[in-house]
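One chain of protein is taken out of this complex; the other chains stay put.
When the chains are written out, they are named A, B and C in that same order, and each has its own residue count from 1.
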Amino acid sequence: MPVPQHVFNPPFNIVRCSHVVLDVTDLDKSREFYDKIIGLHVEDADDTTVYLRASEEHQHHSVVLRKAETAACARLGFKVGNEDDLDKAASFFASNGILYSFVDRPYQGRTLHFTDPFGYRIELYAQMEKRPHLLRRYELYKGCHPQRLDHFNVFASELQDTVDFYARLGFRLTEYAEEDGEGGRIAAAWMHRKGNVHDFAITNGRGPRLHHFAYWVPTAMNILHLCDVMASSGLIANLERGPGRHGISNAFFLYVTDPDGHRIELYTCDYQTMDHDHEPLRWSLRDPRRQTLWGAPAPRSWFENGSPFTGQDVREPLFVADVTIAD
Amino acid sequence: MPVPQHVFNPPFNIVRCSHVVLDVTDLDKSREFYDKIIGLHVEDADDTTVYLRASEEHQHHSVVLRKAETAACARLGFKVGNEDDLDKAASFFASNGILYSFVDRPYQGRTLHFTDPFGYRIELYAQMEKRPHLLRRYELYKGCHPQRLDHFNVFASELQDTVDFYARLGFRLTEYAEEDGEGGRIAAAWMHRKGNVHDFAITNGRGPRLHHFAYWVPTAMNILHLCDVMASSGLIANLERGPGRHGISNAFFLYVTDPDGHRIELYTCDYQTMDHDHEPLRWSLRDPRRQTLWGAPAPRSWFENGSPFTGQDVREPLFVADVTIAD
Amino acid sequence: MPVPQHVFNPPFNIVRCSHVVLDVTDLDKSREFYDKIIGLHVEDADDTTVYLRASEEHQHHSVVLRKAETAACARLGFKVGNEDDLDKAASFFASNGILYSFVDRPYQGRTLHFTDPFGYRIELYAQMEKRPHLLRRYELYKGCHPQRLDHFNVFASELQDTVDFYARLGFRLTEYAEEDGEGGRIAAAWMHRKGNVHDFAITNGRGPRLHHFAYWVPTAMNILHLCDVMASSGLIANLERGPGRHGISNAFFLYVTDPDGHRIELYTCDYQTMDHDHEPLRWSLRDPRRQTLWGAPAPRSWFENGSPFTGQDVREPLFVADVTIAD
Partner (left out) sequence: MPVPQHVFNPPFNIVRCSHVVLDVTDLDKSREFYDKIIGLHVEDADDTTVYLRASEEHQHHSVVLRKAETAACARLGFKVGNEDDLDKAASFFASNGILYSFVDRPYQGRTLHFTDPFGYRIELYAQMEKRPHLLRRYELYKGCHPQRLDHFNVFASELQDTVDFYARLGFRLTEYAEEDGEGGRIAAAWMHRKGNVHDFAITNGRGPRLHHFAYWVPTAMNILHLCDVMASSGLIANLERGPGRHGISNAFFLYVTDPDGHRIELYTCDYQTMDHDHEPLRWSLRDPRRQTLWGAPAPRSWFENGSPFTGQDVREPLFVADVTIAD
């Protein structure tokens, strides 16, 4: 199957992934988890919503927790270059029959919400309330020292079409997993805008669902300490996979789940991809080092569980790959 | 079952574990593994034997590889305080019907070899050829920077008796795993002479066999790097368990196997135990954090595989614990 | 003094800093230093030139060592987006009276060399021979595990004009040090193209000279190990400054000098800057945490020594700041 070619001059300029809005069933418990265990910083909170950010982020929030009856991913947020990128996006969506609307979001400037053809709920904005970053406020560091939101990873039931759609929006492929042989199908794709391995990864599976979102941490030592802290906090069951080294991305990783089962990756040390002639790296689905360089398999839950998007039906994938995967 | 009480004034003074002699079937391949992958330093070698040591060791060797038809553990070495401790040991063995003999060993002074009542082959010595340590020779560091031999761990078919025997020799219990309930049997014991968690651990199972020997490394980062190096050297199958944090000992660990299946642990950051009133810590066999604080189970091979002692028959254990364990 | 405003749509697209070409007086000795001590990988070499790269770099070289009578920086290399950026650059230079020429460089595609108005010798290219990166070849890692070239830092005698010139080329300011009070002059500027703190930093001082070039390493532990290795290799005098934490950039750093006195920084863990509304951070020259967050001053050599550019006269700076600085 042909590797998707991204568009060098996309219809509007997405700069990077920015934030995730999660529906959670016990707001206090979730706040406690992200604040005390993971170590994000609460910037604002009321009875129904908590806004948190990581240490290097100037932006007001990179995770928003909303009190809800049912756990879900409410939406994913991406930051665009300038205000006029929002108008260009609206124009593009209008021309392509994609539902969108300008919405009001606290702490954000003009925000364009759209639901893509596959059911992912996404919002775009150019400006968010800024606060001084906390990077040099080491006296406030806690948890695993999360530094910035790094990427989203979603399950897609129509994988090739989803990848093609985001390639049209300018997302560039860096790595992909493919069935062997002629006509082998792509089973997972890692795509970026900001110049490292990914802002957005797309994995074959029951979709649309969020597989995980990831925070960058300074070093593997922060990840090992998080394991220790979760173990001694009665959260062994929330240590889902890792720590380990990915083959894909070369990053050191850990996957944990929050009180509602939303999955968070702690991630460090991938590589740069901003060269115009950077070529995507192909992995065979049969190479076990793809998921974990050290060979350890991921648990079943990791292939099966994900967060549905609020109000979106989940569909079976168009095909089942030789080997079920996600990273 | 009563916790064994060690003898404060043992019949002779064992200072610490010192070295292991391994029978290996491909001397070149094993040398390559310990030298290039693990990072020990070859001190002497000929066609049949290779002597290696770690960076802080003044002693000539802490691992000896011997070319052999069959893989086995030839013997475990312990260092005693002074020459007269060897004579005291001989006297003790003679009084207790234990087979022993003074033997010649290259690079070692007077050496007393004995086979304990359970079949472990052990040698004692007070003096070994000294070489300047390599601790500050950072330009020679390689592999995972092994610093010193830390401990041995053996499978015992007569666990309680074995523990009692070594308690008579002055080994002090620091941690143990026990079946729950009245009459619960000890299923594993960690015992020391040198002042940290162990020099010698004894695990219920088919014995006598060596479960593993362990090298201390400076930090967890050295262990993570070893995983990366082994993965990129085609040695994924030799990454048996970990990395992770032990509940028992609190150490950060990795278990790897050498080309013959001998198991090596890389180990760092346990704690001090030299206080005379230091009390052993009991673990229930049902507590999953015992083996891995983070909850990950050990693979089946880890409970089953071990190195027999040269010339010794292996026996089934006297009992099968509720939960098979070893750490 | 007004903070320079970078051009969002520059005349041509520089993607990132790429490589440095150094004149060295003892080729073997310098090769040994970069290969064995720093841990770069020699890709090609002959009697007069050695080409090296770091582990994540696909490009053939990021340091080129040339045998010469006198130590100097021969040129700095930047990568542009596409071939037509070279033509746009040529056109821009022609219109602005800047000397340039297309030159042949081994392993590089079409290369445009220019000398900027201040005497810095720079070359631009879009394509260089590619080699599989070594990121997952952990068995080849050595030295301090350098991962990629991160930035250049130069002394400028006409600081404000130099900053303004590179702002016209699209370099964006992220941090700067300034004299206090009205009319306070900028004394140092950190500017980027690739989305982290800098590709190019410019420091007030005798110029044009190269202050240092920097490699990104995975963690601070790699930097501490390099200190140990250099100390035990008789290279204490080459450990010029650090290790420590910069206030500026927040990176963990070490400065070392090569056998000719060329200065290399090992650098890790700065932050992202690709947002269009990212605002530069001002530091007062009087804030000691600017250079080293922990307060330790830099040695005199660090303010005074630098590598002249081959064939370029060095000039005194237009002004002497209240406090001499560079980072």
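One rule holds for everything that comes next: contacts are C-beta pairs under 8 Å (C-beta built on N, C-alpha and C of every residue); 3 or more make two chains touch, one makes a residue touch a chain.
Because the structure is a prediction, the values reported are computed rather than measured.
**Student:** One chain is left out of this view; which of C:98, C:231 or C:314 touches it in the full complex?
**Tutor:** C:231
**Student:** For the chain that's not shown, point to the residue among B:81, B:106 or B:297 touching it.
**Tutor:** Reading the full complex, the residue touching the unseen chain is B:81.
**Student:** In the complete assembly, which of B:68, B:135 or B:314 touches the absent chain?
**Tutor:** B:135
**Student:** Please give every residue of chain A in contact with the chain that is not shown.
**Tutor:** Residues in contact with the chain left out: 136-139, 141, 219, 221, 225, 228-229, 231-233.
**Student:** Just checking the interface: what residues of chain C touch the absent partner chain?
**Tutor:** That gives, for chain C, the contact residues 220-221, 224, 227-228, 230-232, 236-237, 239, 243-245, 252, 288-289, 293-296.
**Student:** For chain B, which residues lie in contact with the unshown chain of the complex?
**Tutor:** Touch with the absent chain occurs at residues 15-16, 56, 58, 79, 81-82, 126-127, 130, 133, 135-136, 147-148, 194-195, 218-221, 247, 250, 269, 271-272, 274-279, 289, 293.
Throughout what follows, only the chains that are shown with their structure count from here on.
**Student:** Looking at mean CA positions, which chain is nearest the middle of everything shown?
**Tutor:** Chain nearest the centroid of all protein C-alpha atoms: A.
**Student:** Taking each chain's centre as the mean of its CA atoms, which one is most distant from chain A?
**Tutor:** Between chain A and every other chain, the largest centroid distance is to B.
**Student:** Hey, how far is the Cα centre of chain A from the one of chain B, in Å?
**Tutor:** Each chain reduced to its C-alpha mean, chain A and chain B end up 44 Å apart.
**Student:** Just the number, please: Cα centre separation of chain B and chain C in whole Å.
**Tutor:** 50
**Student:** What positions in chain A touch 2 or more of the other chains?
**Tutor:** Touching at least two other chains: 220-221, 289, 293.
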